[in-house]
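All protein chains but one are shown at their positions in the complex.
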Amino acid sequence: MQEIEKNQKKPLIVAFCCNWCSYAGADLAGSSRLSYPAEVKIIKVPCSCRVNPIFILKAFQRGADGVILCGCHPGDCHYSEGNYRTRRRMGLLFSMLNYFGIEKERTRIEWVSAAEGAKFSAVMNDFAKTINELGENRRLEDLRCKD
Amino acid sequence: MHRIGVFVCHCGSNIAATVDVERVSNALAHEPGVVHSVNYQYMCSENGQQLIKNAIKEHNLSGIVVCSCSPRMHEATFRKTAEAAGLNPYMVEIANIREQCSWIHKDVEEATEKAIVLARTAVAKLTLNKPLVAGETGVTKRALVIGGGIAGIQAALDIADAGYEVDIVEKNPTIGGRMAQLDKTFPTLDCSACILTPKMVDCAQHEKINIYSYSEVDKVKGFVGNFKVTIKKKARYVDETKCTGCGVCMTNCPSKKGLNSFNMDLNTRPAIYIPFAQAIPNVAVIDPEQCIKLKSGKCGLCSMKCGANAIDYKQQDSFVEREYGAIVVATGFKPISLENFNEYGYADNKDVITSLELERLMNAAGPSKGTLVRPSDGEHPHVITFIQCVGSRDVSGCGKPYCSKICCMYTAKHAMLIREKYPDTQVNVFYIDVRTPGKNYDEFYRRAVEQYGVNYIKGMVGKVYNENGKLMVQGSNLIDNEQVTIASDLVVLATAIEPDPSVKDLATKLTISIDTNNFLTEAHAKLKPVECATAGVYLAGVCQGPKDIPETVAQASAAASKVIGLLAKDKLKGNPCVAHANEMTCTGCSQCAEVCPYGAITYENKEFRIGGGKTEKRRVASVNPAVCQGCGACTVTCPSGAMDLHGFSSAQILKEVEAICKR
Partner (left out) sequence: MQGLEKLMLEKANALLQSGEVDRVIGWKKGESYYDVSPATFTKDNLEGFVYNCFCGANLSKYLVAESKKEGKMLVFLKPCDTYSFNQLLSEHRIEKEKFYVVGVGCNGHLDMNKVYAQGVEGILSMSEDENNLIVETVYGQKIVEKESALLIKCLTCKSKEFAVADETLVVGEMKPANPNRFEEVEKLESMTEAERYAFWKEQLSKCIRCNACRNACPACTCINCVFDNNASGISAKANADEFEEKLFHIIRAYHVAGRCTDCGECSRVCPQNIPLHLINRKVIKDINENYGDYQAGAEVNARNPLVNYTKADVEAKEVVEGGNK
């Protein structure tokens, strides 16, 4: 019985969206009624470069099955260069997580402008589908546990 | 002790149709820290806001969460509401249960569950919110206008007329810009110089306007209300304060073979020159690449002939630093290079010209004194063919994907003026579409066709080639569905326009963004067309997108009104959501300063007590809250976690993560 419940558990996806582009893109997806799964929950940050790797690690450790970061397209950052920094930081973080054996599909960056409501919705649908197929993520709950 | 109020909005049926608002407010009532939780039809309405204000007072709330539409819509509204009820406006959090919930989900159960999670997340964040107070900074009551074309001139005059000082920085030796090169203007056909030059004179004579001609913006520091700009005054080798503009130097200069860029290189000018008769300032300038004295040390004729003793061959570039409260960017445009368009034979045939060259050929002050002649032989052309959209609306990659907007109208103008002055001339126009939205524009175009008999051919030109001295224009006529070849004497290309190349460098200096076509990006495509994402910087003219003169003037005046609104303030309220360093944990490693795009972080050696009556000096970071824009780059770079961001603190975001991930 418990096993069945576990399998039916909906995945959990945390999406960090920058205030200027991607959060606005998510709003546009909303006002255009372009749906995406309810498991996607958005956290607003001023810029994608505000996302500390700690936030992503915490999300995974607390049971998130996928984490996606959305920011302005490179070159369009409201703060002119924040997303370039994000790209490097996350490149190294995602690679490190994969090196620890975390499936690479569980982390993603997408550049979504305020005008790309359709892209936002498409990206979230695709990411949710990917995460659904991967299933639950338990690998980061405790890397040190002795089982 | 938290005393949080939760206010769930129905937004009519926008939220309530998919989210069980009653269940949301009931669920939130049981959240730790929440003492009051209600739902209401329209929270943003007068009554809704009153309901919030009453609750704040009645329940002595320490903070509120409004579950409603996007914070981008009404966060400011609810902050004001809270403030009116005596609550710090930053003790307000919005749960976006409309755009990011009710509007995208159909299943009521699912949407309601999500709304509850989003509301809980907002409550979780709010428990760590701190009252924030925006800092205030003064405003330097002076504006900088970059670019002295019609956009810059209009903006400067409007700002100066409101009583504020304005500096115009123009890279050329004179203001006037592209409009000064035009002959007549559509749709009224009045002479461009006649309407522009009085405005140039107004600028020169206005006691509040200061013109830095032959100058460029070198460095920009500071922020809205307090910009510090270094202006580079290029050496013109003529003392501006002495030169009377008499022109004796020009007639005596032996080096006369310089291309006259004001006349689109159609004729020559001396090495020392005044660009045109009505130049402002009416001061000569020496082209150092062409001047014999500057190149070889021999000559010096102009200096000998100058009665005002104004020539100074030793003049160097100089720099001035000025302070401004606001900046208007009006850097204008240039026609694109035609190197990708060999099919039109521009490089090989002197009689294939651009529209701007035609303007000079038709201008009474131009190289042919206003008589329309072929550049190759000085003969009067009898068949003139115009080709529209050269490089505009071009998705092949050779040209520009956008419509240059002005070409349809000026081509109609050219065709009409030629037919008026030389009725024996046959005028053909190849076009893709004729676009004439604007007051009296379509009437103007129809006059060209109906009254002046201009031969408009719908179709593209494939090739222009020279055959026995005639320019053969081979194109298609889509209406008659046939290929046509027109033997012409003169071919005029309506060349696409692009932002002046200087704008790229300038955008970096001003930290404003640029689109894929190098047009500057306005803060909002519809509602903030003259503002920039960088506060205190405004846009006017073609640097923001293709425009004709009336639109440019309108935008310049709009930018000026924004500047006046800004300069009228004595104090500016800053954004309190800025970074701050914890001096107790900062190790002074300097990584944060390296990632700050605004130079807001500096270091100081501070004395700290370390117990036992001892002190130690440590290097610690300090953030200038007036300069910080709150991106948060520093907070992530900081290895010791000493840097944090008000309003988006690490602890707050981690709380949000936890709330979302709580199953």
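Couple of notes before you dig in:
Residue numbering begins at 1 within each chain, and the chains themselves are lettered A and B in the order written.
The rule is simple: a residue touches a chain if its C-beta (ideal position, glycine included) is under 8 Å from a C-beta of that chain, and two chains touch if they have at least 3 such contacts.
Model, not experiment: these values are computed from the prediction.
The chain not displayed here makes contact, within the full complex, with A, B. From the options A:9, A:33 or A:88, the residue with contact to the chain not on display is A:88. Across the interface with the omitted chain, chain B contributes residues 584-591, 594-595, 616, 619, 637, 639-641. Touching residues on chain A toward the chain that is not drawn are 53-54, 57-58, 61-62, 74-75, 81, 84-85, 87-104, 107-109, 139-147.
Criterion: only the chains that are shown with their structure count from here on.
Centres computed as Cα averages put chain A at a distance of 33 Å from chain B. Interface residues of chain A, counted against chain B in their complex, comprise 9, 12, 14, 20, 23-24, 26-27, 29-31, 33-36, 38, 41-47, 49-55, 58-59, 62-64, 75-82, 85, 89, 121. Chain B contributes residues 70-73, 96, 98-101, 103-107, 110-111, 113-114, 117-118, 121, 511, 513-514, 521, 533, 577, 595, 597, 629-633, 635-637, 645, 648, 650, 653-654, 656-658, 660-663 to its touches with chain A in the complex.
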